[in-house]
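Following: one structure in structure tokens, then a few remarks.
Omission of a single protein chain aside, the complex is shown with its protein chains in their original locations.
Let's look at chain A:
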């Protein structure tokens, strides 16, 4: 994860042609903070398909689906192996070198074939077949949360529903104490925030690692029916994961499970709050939900990802140099007209795969759980909550960075 210093390079590298330079700060761009997904669309319309931004140490930004797929499918040239928690192991400009090796996030920070060995133990417990066993628990949690707000006729969708639901579920799944929900959610937000300084980010990761280490140690003593226990017994090339690797797994699961679904749910509900007709359609025919969820996932991609270029390479006509950093803006690729005709429109039944979960070896491992959480949530919410809309008094607030996010979403119904 890049340290979003916000700093601008004062010299564009020699191999970058001036016509490919486009100034875009993925954390602080004012238009991004006004409406993140409208900004994603505008990048497709206004910026070159692959451009170089001098912000945040200077890096390439790729916004088109075809180029992103080609890059993610070619991990030999575009590596993930430099990703460590909290910051990149080395900044593009080479100015900032961290002497302390950061924590590898697993399996994200490994390239194939190592990646396959690390990923295999997660595939089974997170498969569509396995997560189906969680459906009843998710339904119960959803209804408990709805019970708390229904009579009031209003809620802040973030703090009342979107945060507690996936966070509670994830902590249960991973075997972490659910009574520390607020603390965990705060830490997850801090950890992925685009604008905290390097030192506080490091401190946040230390605290997260500390909590996770406690859980891992407890499970080492006594296995439970949870993911951490399952991973402790996993076979990585003929041995069990080391303590360090266990930390790497759990920190990646922590960030993946606590940040992304919260935001995907919130953007989706915001869309419904602004489209009464769609709400009515889905209420009348819940069998439309799976398709609607995919389309909401397309319209509101959350996470972006980064690759390091391992050798000089021409990609879709652009010369990359070894060592360059390439940001893949997955939420922008979902607005690429070449892949999605009329990309701003909500269209049920699109055939083309969206990029929200990425492609290639690093495709999101939690996607089955995310889809299930969303399906159950929308079923219950639309069944029980009357037509809802945005609170006209309070505007939602957005956050940029690697994860696009909303920090508050006041809703009202009568």
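Note that a residue touches a chain if its C-beta (ideal position, glycine included) is under 8 Å from a C-beta of that chain, and two chains touch if they have at least 3 such contacts; residues count from 1.
Note that in this section contacts and distances are computed from a predicted model.
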Undisplayed chain, where the name is taken from the UniProt record, one of "Carbon-monoxide dehydrogenase small subunit", "(2Fe-2S)-binding protein", "Nitrite/sulfite reductase" or "Chemotaxis protein CheW": "(2Fe-2S)-binding protein"
Hidden partner chain, touching residue among A:11, A:129 or A:239: A:129
From A:119, A:271 or A:350, residue that would touch the chain that is not displayed: A:119
From A:26, A:229, A:359 or A:403, residue that would touch the chain that is not displayed: A:359
Residue numbers in chain A that touch the chain omitted from display: 69, 72-73, 112, 116, 119-120, 123-124, 127-130, 353, 357, 359-361, 363, 365
